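With one protein chain removed, the remaining protein chains of the complex are shown where they sit.
A and B are the chain letters, set down in written order, and residue numbers restart from 1 in every chain.
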Amino acid sequence: MPRLFDAIREYLGTLKRSLAESLFALLIGLLIGAGLMLAFGYDPIMGYISMLKGFGIFTIEGFLAVLAIIALGLLLAAFIGAYWAKIPQALARLWRKKISGRSISLVAIVVFILFLISRMLEFLDNVELMEMLAYSVPLMLTAITFAVGMRAGIFNIGAEGQVYMGAVAAAWIGGHFALPTGLHLLAATAFAMLIGAAWALLPAILKIRAGVHEVISTIMLNWVAFFHVPYLIINRFAGVHAERTATILPTARYPILGASLTAVIFVALAACVVVYILLWRTRAGYELRLVGDNPDAARYAGINIRRAILISFIIGGMAAGLAGASQVIGRPLLGWTLPATLGTVFGLGFSGIGIAVIGRNHPIGGIFAALLFAGMLNGAKFMEYDWGISSELVVAIQGVIIIALAIPALLAMSRRGVRRLKIRRGPR
Amino acid sequence: MRILAWLQRKKILGRIISIVAVLVFILYLLWAHDLLRVELFEYTTRALTENWKALLLSTSLLATPLTLAAVGECINERAGLFNIGLEGIFFLSVVIGVRGAEIIGSGVAGLLVGLLTGALIGFIFSVLAVYLRANQLVLGMGINIFAMGMLAYLLAAIWAFPGIHSVRPEFHISKMLGYFTPIFFVAVIAAILAHIIIHRTLFGIRIRAAGEKPEAVDVAGVRVDRIRILACTVGAALAGLGGAFFALGWFGEIVKEMAVGMGFIALAVVVVAGLEPLLALAIAFVFGFVRALADWVATMPGINVVLPGAFYIMNMVPFLVTLLVVTIFIGRRKFPRALGKPYVRE
Partner (left out) sequence: MAFKGGDDAEEDFGVKMVELISTSEADYAPNLRTAARDPDVELIVGVGFLLTDDLVKVALEYPDKNFMGIDTYTKWTDAGGLKEVGEVLPNLMDIIYEEHKGSALVGALGALVAIHYDKPYIGGVFGIEIPVLWKFEIGYKWGADWAISWYENNYPTQYAAEPTTSIVNTAKKERVLYTYTGTFSDITKGYTTALPMYEAGAVAVYNIAGPLGIGINSVVRDIAERDGLENGPPFWIGVDANQDWINPGFVIASMMKRVDFGVYYATKWVKDNTFRDLVESEGGEITLGVGTEVAGVLTEGIMISTGPLGELDEFIEMGVKAEELTGERILLGSPEWIRGKVEAMREAQPSWMWDAVAELETKIRTGEVEVPLAFTADDIAFWRDIFG
C-alpha cells in the first residue's frame, strides 16, 4: 500500500502548483464574463447561478457524488499509476490460469472501483451530472492531443479534423459490419483511433521532413476533413436516412450508465492515465518531454527528435480518433448515428486546446479541466433559458482563461499582487 | 546511393518526401471522391479562359483581407512576435468596426475603427508577450477562441438578433467595375510601404534586428520591447482593417461565423512569402484566385452531370493548394532566429 499513497501524493503534488494558476485564470475569465454581462444589462450573479445548474451539483447528494467520483477516479488513476507494470503480468497469469492471490487482487480492485463508480451513477440518476460527465469525455481526449503536442514542443491543433475522421471510422465499423459483442466494440474503437492517427501522419511527415509549421498543416487538414467526411457519410456510409450514417449496431455500442453517459468514460479515463504513464514513466515519454522542454539538450543527448515528434502526433491522433468514436459509439446522440452536418463532433478539437491549457498540458489535469468546461457548456443553456444570455459567452470566457494562462508570471501575480510584480532579469 | 546521400546533405530529400506525401494525399482524396478524371482539368481550363476578367476582379475581394493580414503579420514576425490570432482579430474588428460605422455614421470611419480594434488587440498581445513573456501561440489561440465567442455574443447582445445583422447601405464602400474593391489599392499600398519600411529605413533595420538578434539591438541602446510592441500593433492594425473590410467593403452584413479559416490562410501566405510583404501581396492574390477559381469550376454548366460530387473537392481546393504550396516553398524560407521567443536581457 505505501506505493499507492506515494503515487497519490505525487499526483497531488504536481497538480497543486498548476491548480492555483488555473483557478486564478478561471477567476479572471469569470470576472470578465461578468463584466460582459453587466455591459449589456444582464445580471451576472443570477447568470452564473443558472450556469452552476449545469454541473448537476445543486443537490447535496449531487455535490457529494461529484466529490466521491473524483476521489474514486483519483484512487483508480493512482492505483494504475503505481502498479501499471504489474497489470499486464497479472492479466497474463490469469489468462494462463496461474491464479495467484496477488494478480487476482490487482484485477479485482480495478474492477471493483469501476463497478462502484458505475453503481453510484446509476443510483444517483442525476441527469445534469451525467450530461456533464458525458460532455467531458471527448473534451478530455482532444485535450490530450494538444497537451502531448505541447509536451513535445509541437502546437498540434489538428484534433478537430482527426475527431471527424475518427467518428466516421467508428460509424463505418459500428454500422456496416456484423461482429460479435465485445469484439465489435473493440474493433470500432481501435479503427477510429487508427484513422485518427493516420490523419495526423501527414502533418507529422511535413513537420519532421520539411519543417512545415504544424499550425498551418493541421488547420488545412481540419478543413479538408470538414468537407471529406460529409461526402463519405452521404455517398458511402449512409443508412436508411441519407443525411447520416447507418445506425450503430447494438454490438458496437458502449453500455449506457444514465442520460447520455456511457461506459466510454472509463475508456477515456484509462486513455488519460495511459498517456500519463507513457509520458512520465517510460523512456520514450521522457525523451518526448525533453524534446519539448529543451531541444538543444535533447539533441546533445542523442535523442531522435524526429521520432519523438512523430510519437506525439500519433498519440494525439489516436486520442482525437477516440474522441470522435466516443461521440458516435459512446453516446446515444441522434439515435446512434453521425450526421453529415457533423454537428455532434464539431468544435470538440478546438475546445480541447483550451482544456489542455487549463489542465496545464497534463493528461490528468485535463480530466479536471474537461469536467469544468463540460459543466460550463452544459450550464450555458440554463443561462440562456433563464435569462436570455447568449450561451456563446462561455466560449468567450474560455478564450479569456486561455489568454490568462498563456502568461507564465500569472502565479507570481496571484501571489504577490500585480503591483509588486517585478520582471525577473536574467535567464530562467 | 551517392545521389541519395547528396540529396540528404542538401536537405532536398526531406522536401521531396514531403511533396510526394502531399501529392499522395491529394490522390487519395480524388480517388475517394471518384474524381481521378481528366475532365476535371478540362473544366478547370475552361473556367480559366472563359471569363478571366470577372475572375480576376472578384479575386480582389478575397485577396484584400488576406493581403492586409499577411503584410501585418510579416511586420510583427520580422520583429520576433508570432501572432496566430489573426482570425480572432478579423472576428472582433468586423463587429466593432460595424458598430463604429453606425455610431459615427460613415463606412470609412468604420474601417478605421476596425483598424484601431486590431491595433488594440495587437498592443495587448505584444505587451503580454514582451513584458509577461506569455506563450505567443497559446495567446494567439486564446484570442481566436475569445473572439469566436464574442462575435456571437455581441451580435445577440447589441442587435438582439441571433446570428446576423445587416449594415445600412450608405455605409458600404462601393465596388468598382462590379466586383473590384478599391480597398485592394489600400492593401497594395500597405504592402509597398511595409516593404520600404522594412528594407529601406532605420526603423526597419531595428525591426529586423529585434527579430534576428535582440541582444545586439539592446546593446546598441535601442529598446527591444518598444520596437516589438510597435511592430505588433501596426501589424495587427492591418489585420483589423482586413476584418472590418468583410462587413463594410464586401457584404454589408455580419454573420456569426464570418471569415472562418481566412486568418489561418493568411498565416500560410506569410510562411510562403518568407516574411516579404511584396511577395505576401502576390501570394495572397494567388490564393484568392485559387479559391475564386475553385468556386467557378464548381458552378459550371453540366459539371455535376459529368463529375458528380465535384463540389466537395472544389470546396477543399484552397486548403489543399495551400498545403502543397507551403510544402514546396518552405525549405527556401528563412525565419528570424528569435521568432516566437521572448527577449530576456542577460
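Keep in mind that, in the parts below, a contact is a pair of C-beta atoms (placed from the backbone, for glycine too) under 8 Å apart; a residue touches a chain by one contact, two chains touch by 3 or more.
All of these numbers come straight from a predicted model, not from anything done at the bench.
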Q) What chain A residues would touch the chain not displayed? A) 127, 131, 135, 226-227, 230, 234, 238, 241-243, 247-248, 250, 259-260, 327, 331-337, 339-341, 343-344, 346-347, 377-378, 380-382, 384-385, 391-392
Q.
Take the complete complex as the reference. Which residues in chain B touch the chain that isn't displayed?
A. 47, 51, 54, 58, 61-62, 102, 158-164, 166, 168-169, 174-175, 177-179, 246, 250-253, 255-262, 291-292, 295-296, 298-302, 304-305, 308, 311-312, 314-315
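In this text, only the chains that are shown with their structure count from here on.
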**Q.** Residues of chain B that touch chain A when the two form their complex
**A.** 14-15, 17-19, 21-22, 25, 29, 32-33, 84, 88, 128, 131-139, 141-150, 152-153, 156-158, 162, 261, 264, 267-268, 271, 309, 312-313, 315-316, 319-320, 322-323, 326-327, 330-331, 344-346
Q | Touching residues (chain side chain A, partner chain B) in the complex | A | 36, 40, 155, 157, 202, 205-206, 208-213, 215-217, 219-221, 223-224, 227-228, 230-232, 235, 350, 353-354, 357, 390, 392-409, 423, 425-428
